[in-house]
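With one protein chain withheld, the remaining protein chains of the complex are depicted in position.
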Amino acid sequence: MSGKIPVGVLGATGAVGQKFVTLLEDHPWFELVELAASDRSAGKSYEEATTWRQYKPIPESLQHKTVKPCEPALDCRVVFSGLDASVAGEIEENFARAGYIVVSNSRNHRMDDDVPLLIPEVNPEHLELIKIQRARRGWSGAIVTNPNCSTIGLVMALAPIDRAFGVKRLIVTTMQALSGAGYPGPSAIDMLGNVIPHIGGTEEEKVETEPRKIMGALDGDHIRFSDFVISAHTNRVFVEDGHMECVSVELEKKATPDEVAGVLAEFKSVPQELNLPSAPARPVIVTAERDRPQPRLDRDAGNGMSAVVGRIRECPVFDIRFVVLSHNTIRGAAGAAILNAELMKTQGFLG
Amino acid sequence: MSGKIPVGVLGATGAVGQKFVTLLEDHPWFELVELAASDRSAGKSYEEATTWRQYKPIPESLQHKTVKPCEPALDCRVVFSGLDASVAGEIEENFARAGYIVVSNSRNHRMDDDVPLLIPEVNPEHLELIKIQRARRGWSGAIVTNPNCSTIGLVMALAPIDRAFGVKRLIVTTMQALSGAGYPGPSAIDMLGNVIPHIGGTEEEKVETEPRKIMGALDGDHIRFSDFVISAHTNRVFVEDGHMECVSVELEKKATPDEVAGVLAEFKSVPQELNLPSAPARPVIVTAERDRPQPRLDRDAGNGMSAVVGRIRECPVFDIRFVVLSHNTIRGAAGAAILNAELMKTQGFLG
Amino acid sequence: MSGKIPVGVLGATGAVGQKFVTLLEDHPWFELVELAASDRSAGKSYEEATTWRQYKPIPESLQHKTVKPCEPALDCRVVFSGLDASVAGEIEENFARAGYIVVSNSRNHRMDDDVPLLIPEVNPEHLELIKIQRARRGWSGAIVTNPNCSTIGLVMALAPIDRAFGVKRLIVTTMQALSGAGYPGPSAIDMLGNVIPHIGGTEEEKVETEPRKIMGALDGDHIRFSDFVISAHTNRVFVEDGHMECVSVELEKKATPDEVAGVLAEFKSVPQELNLPSAPARPVIVTAERDRPQPRLDRDAGNGMSAVVGRIRECPVFDIRFVVLSHNTIRGAAGAAILNAELMKTQGFLG
Partner (left out) sequence: MSGKIPVGVLGATGAVGQKFVTLLEDHPWFELVELAASDRSAGKSYEEATTWRQYKPIPESLQHKTVKPCEPALDCRVVFSGLDASVAGEIEENFARAGYIVVSNSRNHRMDDDVPLLIPEVNPEHLELIKIQRARRGWSGAIVTNPNCSTIGLVMALAPIDRAFGVKRLIVTTMQALSGAGYPGPSAIDMLGNVIPHIGGTEEEKVETEPRKIMGALDGDHIRFSDFVISAHTNRVFVEDGHMECVSVELEKKATPDEVAGVLAEFKSVPQELNLPSAPARPVIVTAERDRPQPRLDRDAGNGMSAVVGRIRECPVFDIRFVVLSHNTIRGAAGAAILNAELMKTQGFLG
């Protein structure tokens, strides 16, 4: 007996699922004991069912583990969901109804009134929504979500600025990595010497909407959305991991680039205070080099859990502008969900 | 005797110089008869002096031509300048003083009060500045310039919008091609799976300033700059040719995406009316596909002389947003200068 | 009436089919009048049925043409086949049986005893097999094939060497372009900063076998295969078009690199003598630069119909070694088939 909390992964054979498996190996609090996936994979060994695409091999203890169907009969109470949006909605509800804590990276329930859309450094108090959720839906379990991969880096930079100076509106242009599209994702011949000025799904809408919920205030039984406005241009570039975003922000209260840099560099929050296992020492790392951040050089900052902000300078149109980079499959997906679960444990939500 | 106007190229061995050589081959009005470059190259045959990097071979008639020094003793009256900014300033002045018409792609004189910064479709009337320039400097020749490679595409999209609806301010994020940095430019290992959020020189300043001169009004002996404001974020991406720009614009007068698309698609100007040899049938091509323009697929539109605008849609922060692409070494450099010279010929400035 | 021979394309919506459409536009002898594809496409307009991925737009006359099913009811006697190997076998036979001349790029019938595997510069006399084929199968039509995309470049370099000095055996390592895999082909994330040492299908077997048929002798009713031996290593690299091959050859009769270069540079054959429309002036272009050929710079030599050979030097293990490059979707696919049809016309096989 490890004394760790047993957890499972839904959608364990997919790109996000594999990242969960990798990041949960040797986790100090959680032990991955259940792998679930589509009916096509269920019944096979994990090794057989998955086209493994991580740099580290499949943890030895999981290679021969039998993949189960995504039904609420797993031998654990906490499940991480990396399910595809086409199926996540109903499956996650089935699990929550059956008493499971579903820590989800899928987009389906992110905007539900009673579902926390959580970044532990930004809105840990939104976890309180779980009580509303349970009361309203009659569930003994719960669903908690993390934001879209390009929302997270943006909000990690925006939130401290908002607290200090107030954010009124902003325009953001993203240059997003291939891994954000899952596997196999875009064709090599489409990406060779090219940029695609479009991300499938409703990426721009997500980047424009999710931050207003995350940075909104818990007001009784719901979140009062922040009222700033965002315009997002999203692009796919030939990068493996790491979403870059060029941001121009209008502030409520004037601030110099140095003041903004100071606020970002000093930003620490609940995960740092609680010393959560996956929390980076600094959620935001500020770089002064004129040509940074860069995806290949900076995405692994804080084990992929920090956002790196650079080129903080005055904006001739708004007030301040900068570039922010974050690792889209760690802080922007599986790592985000694990940090959420860590916060939930400390708040007593994992029972 | 070809009956064509004899022309020369200054900086003929460089990246822009080679593009001039390629684009002037078989030009109906101009015949390239003089190649000039640095002292290191002068005296050698062109073939020997240049590390040729174009897809078409060196025109046969120029292979064995002797490269001359960049001194005003060339046997032609019109010279195209692809000189490096570190030397262009003085050399171009020497030529203009000596009676040459210098059609320059270099940045040195772009912002001079009495030097036209020309896009023939946008501000052909600025050619009148040549008279002020000659009077003021006592030159029999003249210097005419074209804008920076990322300015041109932007202005080709902005100018028609400005005329129809008035541009108040805008935020633009560029994703610029490797060839914009000259040869050899960035290191392959720096660009592998990477984006560099910085362009050397003062790229952002140029993109923020040049459009205000180009779109300014000729007012007696000077240009009254347009008073809109621009904020530019510039990035280098792993693309051979073709600068992409994501633009959000605030307008004086509201306009729907369809109205903006209509104005852009119908835009024609002096070069089209005069049927200049290098003028594209349509300066701006509007695409309705949701994932276009793309550098590899769209940069050659109008033989590299058209800007391609796509994803025209409402901007939640400003009024309208879109993506514009233009070929940085054709419409953004050598092709721009050649079109300038063509316009000048029709206006009698080539004597 | 154009006076041209009406032709059709089978598999017109695929990658090879699109190349046929592009290359046949403005062909002096052939007029493309029929487009056929799978049942999924049949009945739609070509524009609607195809995801067009060529740099030139769909020829205007074909945009609204209705795609027909791949059944021998097309209004032309000659058809080019770019069909997928999973269906080409039977469909091509149906057409040949019904009297059509099938000029195929598909692999299915390449190794049939009575089917010519043709490179017009190398084995034009193999066309005689058509008579055997018709007699044996009772067909009024015929099937003629071109080799695999990596076989063609190799054989264009080998054949002149073989005639002059005799080829005993060789080892070849390919670095093949993405377009050889069709669309969408490999995933961008798999190819980013990577090489895949494997080509799907039976690529190595094809490269080892097809040259022995092509360079074999017509002997009564069959081809006596050449008896040299080939070992092929095939790799996929991050290149758009153009297959590179590093070749070491053992010769029957010693030859210096200069002698080999001479034989290759002087090589001309039937298509050049007949001045066929798609025949390059030189089937093989020899380059002396130490770092050429390169895919991006050299693949379009001879409009993509020439092979470029460089780095001809002594081999310490065998006799001679070199690098050969050829354009895999032009000389290695659609252009090859069109040249085959041109040769067939001059030999009276198109009726």
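Some points to look at:
Per-chain residue numbering starts at 1, and chain names A, B and C are given in the order in which the chains are listed.
Convention: contacts are C-beta pairs under 8 Å (C-beta built on N, C-alpha and C of every residue); 3 or more make two chains touch, one makes a residue touch a chain.
Everything numeric here is computed off the predicted structure, so don't read it as measured data.
The chain not shown here is touched by just one of C:Ser140, C:Gln294 or C:Thr346, and that residue is C:Gln294.
Among C:Arg40, C:His198, C:Arg224 or C:Lys253, only C:His198 touches the chain left out of the display.
The residue from C:Asn235, C:Gln272, C:Asn303 or C:Gln347 that touches the chain not shown here is C:Asn235. Along chain C, the points of touch with the absent chain fall at residues 169-171, 173, 175, 192-198, 208, 229-231, 233, 235, 237-240, 244, 246, 248, 290-297, 310-311, 315-318, 321, 323.
Mapped onto chain A, the footprint of the missing chain covers residues 55, 192-193, 297, 300. Seen across the whole complex, the unshown chain contacts chain B at 178-179, 183-193, 238-240.
The rule is simple: only the chains that are shown with their structure count from here on.
Chain A and chain B, compared by their mean Cα positions, are separated by 43 Å. In chain C, the residues that reach two or more other chains under the touch definition are 192-193.
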